[in-house]
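Structure, as structure tokens:
Missing here: one protein chain of the complex. Every other protein chain is in place.
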Amino acid sequence: MRLTLAIHQIGSLSLGAATLLDGNKLVVDPEELRLLILEDTRLRSVDIETVSPGEDCRIGVVFDILEPRAKESGSGPNFPGILDPIGVVGQGVTHVLRGVAVTVVDGGAGLENGKILEMTGPAGEASPYTSLHHLVITPHSAENVVRHSEQAALRLASVKTSVYLAQCALEITPHSAEIFESDGPVVKGRGGLPRFAYIGQVHSRQRVAEIDEKILYGDNTAGMVPVSLHPNEWLDGAVVTCNRAMGAETYFYQNHPVILELYRRHQDDEITLVGTLATMAASDNDERDRNCMLAAEHAKWNLAADGVILTKYGGGAPHADMSLTARRCEELGIRTTVQVSDMSWDRRAESALLFNYPVVDAIVYVGGRDTDWDVPAAGRVIGGSGELAEELGAPRRLIATNVCGVSSQQGISRLRAMVH
Amino acid sequence: MEKAGIPVCHVTSVVPVAKMVGSNRIVQGQGIVHVMGDADLPAEEEKELRRKTVLQAIEALKNEAATP
Partner (left out) sequence: MRVVHYLNQFFGGIGGEEHADTEPQVHDEPVGPGRLLGQVLGENAQVVRTIVCGDNYATENMEALTALVLEQTKDAQADIFVAGPCFEAGRYGVAAAGLCVAVSSELDIPVVTGMAQENPGVDLHRQTLYIVDSGKAASAMREVLTKMSDMAHKLASGQDMGAPAEEGYIARGILKDTFVEQTAAQRLVAMLDAKVKGEEFESELPAPSFPEIPAPAPVADMSKARVAIITDGGLVPKGNPDNISAWAATNWGSYDIAGKDGLQGDDYEVSHRGYDTRYVEQDPDRLVPVDVLRELEESNVIGELHSQFISTSGLVNPIANSRRLGREIAAQLKESEVDAVILTST
């Protein structure tokens, strides 16, 4: 499978009379975008604003962040199962507005434990999102729309906006191209290179996915067993985050740090990237045992992997699923590394781990609970309802785990908790 | 609790964690969101399932510790 990303480097973002890309300047017609978003009758209005890199601005509660991307005609669907009909992604040409993000605000979410995007100061510097131009949309739901329908409407608005923005670049020659190509497990001519795979959770059933929640090719992952995905499918819209995702945004599925790093080494002929599995953290033991077993067996007998990287999703319990999968991999002779979240509230190393298998001995520990910032009142606030915005904009303590991109579960975090 | 000599049967849906922290008697529950039930079942069947789980726990308390 071969995917070409046509990269359009964007240097400025503004609202204007027509949506167009002029050199590296992106102009967005908010009225046209508004009409498009409000085709969804679950929404009554939408605020559309731009935020510049490093601007003194605080945004919350963040529903999701996406990179604007659109598929060329004949290259396959955009966000299949959510926006376009089901069809495979990860091949053909996808146009990318690099340097821009679509940031969606969830006005119906409470501020407590909600995700915040801080665009300036030391908290901002710790986030990979502050160097981007943000088109921030805040959809407001119509009356009597139940919460999960509201969230489904936010999801649809988020992918619509991402595709709408990038479509204006389809006819324009990009600045550069990035090519991602792997023949998967049947790859030939790379003998001797270690075969690496990735097993990533895309949901945790600690929270039951809503019937209309669309996560993997539009599926809500209920009853899901591990599925094989080509690495390109993650990068090209097969997976989005769930309705309430801590430490994960769709932006870093589109730019998946683990997959990109594996690809880099693949292209440098250091390893062979043989494939990936998407799985989820189970709600009961049979489901967990089944999924962990199937994922490991799949990695062994279908991918013939020598090494596997595992990441988890959600909170504490998914560590059990991740570590059990890793243990089964190790028992099958596959070496593993796992990324864990910071679960130690008392800063004691003894409280940090939710598993204890001697063979699961290669752990990347993303910190976060020890890092916070006292931030002053924000110069500008985008925060859904008036009261929420007022509260959000006041001086407050920002905890790393609540700031988008800082203690990410997707591999972008530069935080490391060290044992002192 | 067990240090104080009171036998405990731990009913949980995350058995690996219970094993790790040293629970001696473990019974598998029905799910993280309803460890002693199953919202998808009719009320009567759900209660019957709960009775089965509780009886397993009682059985475990009657016997020498051995995890499933």
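Here the chain labels run A and B in written order, and each chain numbers its own residues starting at 1.
In this section, a residue touches a chain if its C-beta (ideal position, glycine included) is under 8 Å from a C-beta of that chain, and two chains touch if they have at least 3 such contacts.
Computed from a predicted structure; not experimentally measured.
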Contacts of the hidden chain among displayed chains: A, B
Which of A:74, A:358 or A:386 contacts the chain that the document leaves out: A:358
Among A:18, A:146, A:177 or A:349, the residue in touch with the chain that has been omitted: A:349
Contact footprint on chain A, counting only the chain that is left out: 113, 126, 194, 196, 206-208, 257-258, 260-262, 265, 270-271, 306-309, 311, 315-317, 335-340, 342-353, 356, 358, 361-371, 400, 408, 410-420
Contacts of chain B with the absent chain, listed as residue ranges: 1-14, 18, 20-25, 29, 32-37, 39, 46-47, 50-51, 53-55, 57-58, 61-65
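We adopt the following convention: only the chains that are shown with their structure count from here on.
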Cα-centroid distance, chain A relative to chain B, in whole angstrom: 36
Chain A residues touching chain B - in the complex, by the definition given at the top: 205-206, 208, 283-285, 288, 317, 320, 323-324, 354-356
Interfacial residue positions of chain B with respect to chain A in the complex: 13-17, 20, 28-33
